[in-house]
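Worksheet: the structure to be examined is printed underneath.
For this depiction, one protein chain was excluded, whereas all remaining protein chains were kept in their positions.
What follows is chain A.
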Amino acid sequence: MRIANAQNSPRTSRARARTVIVWTIVALVGAIGWGVLALARGEEVSAAWMVAAALGSYAIGYRFYARFIQYRVLKADRTRATPAERLNNGIDFHPTDRRVLLGHHFAAIAGAGPLVGPVLAAQMGYLPGTIWIVAGVIFAGAVQDMVVLFFSTRRDGRSLGQMAREEIGPVGGAAALLAAFAIMIILLGVLALVIVNALAESPWGTFSIAMTIPIALFMGFYLRVLRPGRVSEVSLIGVALLLFALVSGRWVAQSSWADAFTLAPSTLVIWLVAYGFVASILPVWMLLAPRDYLSTFMKIGTILLLAAGVVVTLPTLRMPAVTDFATRGDGPVFAGSLFPFVFITIACGALSGFHALISSGTTPKMIQKETQVRLIGYGSMLMESSVAVMALVAASVIDPGLYFAMNAPAGVIGDTVQNASQVVTGWGYQISPEDLAAAARQVEESSLLSRTGGAPTLAVGVSEIFAQVTGDGMRAFWYHFAIMFEALFILTALDAGTRVGRFMLQDTLGNVYRPLKNVSWKPGLVLTSGIVCGLWGYFLWVGVHEPLGGINQLFPVFGISNQLLAAVALTVCTTLLVKSGRLKWAWITGVPLAWDATVTLTASWQKVFSDDPRVGFFKQREIYQDAIDRGEVIAPAKTMDDMHTVVTNSTVDGVLTAVLALLIVVVIADAARVCVRHVRRPALSTLSEARYVKSKLVAPAGLFPTGEEREEAERDAVGAGQGG
């Protein structure tokens, strides 16, 4: 007999008491973590507190807030069949076990993003970044992913763009599409720039990354011809070859081949653009699919390794909690003050618009139950957020002096260790020229100065953490391991992103010239791939040759664009909440939207109109243009050509920022119009939701089935046995 329903049975009241005690402890752990982080001043703090604060807050957010959203706001219905069940075709639509889907979804959303942003934001100290990563994910990022996933599931897995068009209208939809395309281009340019900064003048890194191409080609051939579908075995072979390539990179760097793999940044740009172009017109099975397996394996493996490393060593944070750059706004990594720039620098890990593209489209076609959106959407995003926290830990455990020497542009700190040491010490972070040289020697690089972009800094942090376990002898290996791991999936992203950009372009240009719509028409393919590579290649080229520092100039544009995509996603969510009769809950995504729009539009405004030439693109342009007119060269430019480069780049960046901001204002205004109309005259709105079909599947909602769910599964198994 079941007694679970009996309210006052001793079993349930005991269970309830236990639950209360457990969650009180979790809350206390989180609160103590935050307390120590916030109150520690002037002394070094253990990363354990950061981990405690983050994990405690995640647990509370997941258990209470996400649950509230799932059942009270979205009213997820476990009796309603999902597209995976209704439209099951055994390929892309099929009900997938929740634990498998969690892995899939996490692997799809987590990439280089959560590792790069937090590292750059560490210039303001570890505290602002930590607060934004944790609070942002609980109230904005994870909510966005989960709500988009829910609404897309109710719409047979429609993409964000389609939902914007159907639910907001053609104007909002077109603006959203254009914004997504622009964002893709900037994203690819900036990611490629991160790679160039990590691989330039580094024969070890360049050789190991170059080797990933033949390895992937071999894997592709194996899967296509030798043993189709045997992904695990070929991935194991691939990872073994990859590790061998990594080890042999050191031999190459010490041999006479070193010169062949020591490439200048501008040479790397040409190689990367050529790679992106060729890779994106080759069939998927040759390069993209096998690379994807490799990078997924490496990604999950490295993240687990890093988590274990952080928990085992619990390193001390050497970066101050809040640096002076947070208020002064003159930081060398990126200009501008804490508000709004921390919130656009850290996108992935806190709130990332790109996730909306994954949460709509692929994942909704595989989810078994509507009640699993909390686990898949919210849960995956919490996992990604913890990756961002680890990246912040890695950036904060290295000597702050080294951190600033690595992340400041060459125009600011010069290109000798003496000069760099002097400038960085002047900022208040003591580091001697000998220490700077020793740090580079330890990881077997010729120099670590101005290795901007985040990847090298993260790699130094990772090697610092791992070397505490494996000893100093392995330090250089871990550094290059981390570089290889980031470069691997950034190269994959270049290929995949170029394809998606091309697809958007083909779809749009196809309206003008019909044959372009046919995605297998070769000339069209080559043309559109060329356009997309040319566009991101332009930003990459500009970034490498920017006298003011490419990351310094371009990363804010990238951050703004990514957060603007989040604004589009949150706008679609809010509109859908209003239109589906959940007006009183519209604040669930409406408040994050308001915050995101405020932050991003403030940042855009400052980048366009600020009087501070370090922040405002047009002020910068004006100063350099005036100097050109007077025939002067002002530092950090060295020649008149540099001066002209600065003028052109700041004009392009400024115009781009303004256009992106305008596009988003259009989307939000159009959505507001739809919402107001719905509130006034609900009869005029249409909701393109798939109709209700009763579900026959039985599946638990959470990671671990509850007692009731287990009983339900048993009853279902017995029923199926009797029936068949």
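Just so we're on the same page, a contact is a pair of C-beta atoms (placed from the backbone, for glycine too) under 8 Å apart; a residue touches a chain by one contact, two chains touch by 3 or more; residues count from 1.
The criterion applied here is as follows: contacts and distances are computed from a predicted model.
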| item | value |
| --- | --- |
| Undisplayed chain, where the name is taken from the UniProt record, one of "Spermidine synthase", "Spore gernimation protein GerA", "SDR family NAD(P)-dependent oxidoreductase" or "YbdD/YjiX family protein" | "YbdD/YjiX family protein" |
| Option from A:T24, A:S232 or A:S688 whose C-beta touches the chain left out | A:S232 |
| Chain not shown: contacting residue from A:D77, A:E166, A:E201 or A:D292 | A:D292 |
| Touch list for chain A against the chain that is not drawn | 88-92, 94, 96-97, 99-100, 103-104, 107-113, 159, 187, 191, 223-224, 228-232, 235, 283-285, 288-289, 292-293, 348, 352, 354-355, 357-358, 361-362, 489, 492-493, 496, 499-500, 502-503, 519-520, 562 |
